[in-house]
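Removed: one protein chain of the complex. Kept in place: all other protein chains.
Chain lettering (A and B) follows the sequence in which the chains are written, and residue indices restart at 1 in each chain.
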Amino acid sequence: MLLIKNARLFTMTQGILEKASLLIEDGKITAIGEKIKTPKGCTVLDAEGKTVTPGLIEACGRPGLHEETVGAIGADEDETTEKIGAYLKALDGILPNDVSFQDALEGGVTTVNVCPGTSAIIAGQSAVIHTAGSNIIDRMVLKEPFGLFVNLVGGGNPRQGFRDRSDMVAKLVNELQKAKDFIAKREKALKEGKDVPEAGYRLAPMVDVIEGKLPLIMQVVYLHDIQNALELAAEWGFRLILQRVSEGYFCVEDLVKAKVPLMVGPILMNRRGLFQTTSHKTPGVLSKAGLQFALSTEHPNTGIDHLVTTAAIANREGMSEEEALKAITLYPAQILGLDDQIGSLEVGKRADLVVWTGHPFETLTKVETVLIDGVSVYERRS
Amino acid sequence: MLAIINGTLVTVSGPIIPNGTVIVDQGKIVAVGKNLPIPAKAEVVDATGKFVMPGIVEAHCHLGVMDFGVGEEDNHMDADGAPAGAGSFGPAVTPELMSYYAFNPRHIQLKQALAAGVTTILTRPGSGKIISGMGIITKTYGKSRKDMVMMNPAEVKMALGENPKRNFGSKKQSPSTRMGSGAILRDAFLKAKSYMAKREKDPETPINYQMEPLVKVLKGELKARIHAHRADDIMMALRAADEFGFQMSIEHASEAHIIAEEVRKRNIPCVLGPSMTRTKVETTRKDFAAAGILEKAGIKVCITTDAGVVPQEYLRTCVALSHRAGMSEDGAIRAMTLTSAEIIGVENRVGSLDVGKDADVLILDGHPLELLSQVEKVYVSGVLAFDIERDKEPWEKEGV
Partner (left out) sequence: MKRFAITAETIYTVDKAGVLKNGIILIENDKITAVAPQMTLPSDVELIDFGRVSLMPGMVEAHSHLIAHDWNYDEDAYESNGSGGSLGKACSPDVDYYYHFDPRHRHLNDALAGGVTSANILPGSGKIITGTGFAAKMYGKTREELVIKRNTGVKIALGENPKRAVGSTGAIPTTRMGSAAVLRDALYKAQEYMKNKSKAEAEGKDFTLNLQLEPLLPLLRREIPGRIHAHRADDMITAMRIADEFNIIITLEHTTSGHLVAQEIAKRGIRCTLGPTMGSRSKQEVHAKGFLTALALEEAGVCFSLTTDASVLAIELIRLAGSLAHREGLSEEATLRALTINGAIVTGIEDRVGSLAVGKDADFATYDGHPLSLRSNVLQTWVNGEKAWDRATWLEPWQKGF
């Protein structure tokens, strides 16, 4: 049992509560308010002068899957020869105590959707995990699989080896059609009372995609990538999530009309190759048009500890402070389908939260304490 | 609403109209003629001393889908195709690739084409395979890709001659000879024919994305556009068309003038060019004079630059040089406008100054076939897309 009192609470769903208290029992938030009676035997944390936010949520990154400091031997996110790898699982490749999770905690990030890499067309299944809690990755899982990561961006990075977008679309469409054919075959067998065929572990994820059970997270950079993704989704009916969305500023109306979840970023990046067209202003432009989306670092493209910096810069460049804060908490929780558990300070939700020394967007503010399921997983040493 | 007045109108579909007027409303041409009343709310553009013609139509290029070294990344040349690994055909046949998905509507070469008066293009995969995919017809200017693309797919692109041989032979794959090329082409159509029959017999047969475009060609819904320079390669294409009964055009057609009768009797159009360069053995007998020879033989012929092999801006120059070498003036002007539009299938929308067509209009400061003439204004669907005064070159602007 833990009572955090005298804190400024950024709840995300009920505004900002100045000098309020928050009670945690059995890993959940059980009360929020101005005055909460301290239960017997409860630990008290006086957060006078501090700010408390929900744990930050990284909508798309590769900590642990791409191990830091060891180079190629630890790069487990790209099965480079398998251009169609729907059956590959990020879960099988994440190193739970990689140093990048330490970075995540230092930056207040408590949940991340770990996605496979970008050298394949269909790269594999993502896993949503807490950033601490166990040496066994399965015990850190919140949802697995979440989505199928798809790369639609052609050419560019020589490492990818694709010459051409029409090539990538043709390969993707072929897999979608195979799944559709299988579903038809299965229905026919059921109708005729014959033996029902198995999809097999390679095709089964694509069948889930056609049936709407597994969304496609599509990485899109240029304007025509975004348009390709939207048009394919309209034609095939799969659930689409757009990731990166670098040139989203050119087709704001299309995005507004499509009502497709967005993972925007990284925006704090280098300027080589595919990142030429990123802009710090993209989130502001999209937000002003009424779009609600997640901001992302796509770690390690930007370090995961800089998710809050990304939001601060997005705020500086045109996004409102409130929307920028929601873009790293509530909105990613909604996109990941976990907003019943995380993403805001609300009674009944998991006690995943961060105590900051000040406003998260102020230069000198640091993360002081991070709780996951009510347990302290990080305390800043002075 | 727009009224272009006092210009010399090169209508293409009819005689030249001196001191003529073109009236545009809501993106379409609504009136063409002499002494027309000008509507009160029309913006008046005075074309005194200028020539007015329809936007130029390029029937064969690779703009927007290929890099050409300007820092855009796709190279719509020799991608693998679907499915990964095992497919219905070998690596030299990928009919399922669609230029539409590779088309970058903001490619700088589209802007350059527009500045030269080219308003409609057929852009498509390269010629590194026997069957390389399906191209599209698009304007070079518009509000968005959806706005610009006029026809998708526009064709199935095929190629014979040196390019596929060089591409695959160097990788020790097939084809490495002309015999191999012919076999692969026929094999693809035979497989498609058999698939077509199977689906007609049993509609539950799974759809094969690689075969479908070839089925459309066999049924006459899409044309096969076949890259062929040398006479023997052209004959191979004609032989295939005879055997399988499909509609086709000859792309490049560098030696078509040597076997003109074979082409004429089958009523096959030629997209002729680029005649400016002779880079390979099969282009040895290229000549600007070919245009006039084909025209006189009664063959439908238009001129191409194969942009960016030759930059798109030089289409009008190539046409002028073809005229100098013997093509009629009327035929030459048509070879970059109405005939091009007819050959690619968009003559109902572009290619001449006619009522009901898209308001794609150019204003030049001289006759279109004069080498010294410049394009001053370009209208696409009635919008001023390029203006030589307004849209400066980088070095004309202040500073570095």
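In this section, contacts are C-beta pairs under 8 Å (C-beta built on N, C-alpha and C of every residue); 3 or more make two chains touch, one makes a residue touch a chain.
What you are looking at is a predicted structure, and each value in this text was computed from that prediction instead of being measured.
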item	value
Chain not shown: contacting residue from A:T53, A:T131, A:Q243 or A:N315	A:N315
Full-complex contact with the absent chain, from A:K5, A:K28, A:K89 or A:K366	A:K366
Residues from subunit A at the interface with the omitted partner, ascending	68-71, 99-100, 156-158, 249-250, 268-273, 276-277, 279, 281, 285, 299-303, 306, 309, 312-313, 315-317, 361-366
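Simple rule for what comes next: only the chains that are shown with their structure count from here on.
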item	value
Subunit A-subunit B separation of Cα centroids, rounded to whole Å	45
Complex contacts: residues of subunit A adjacent to subunit B	83-84, 154-156, 162-171, 173-175, 177, 181, 184, 188, 222-224, 227-228, 250-251, 254, 274
Subunit A contact footprint on subunit B (complex, rising order)	65, 67, 73-84, 94, 96-106, 125, 133, 144-146, 204, 206-207, 209
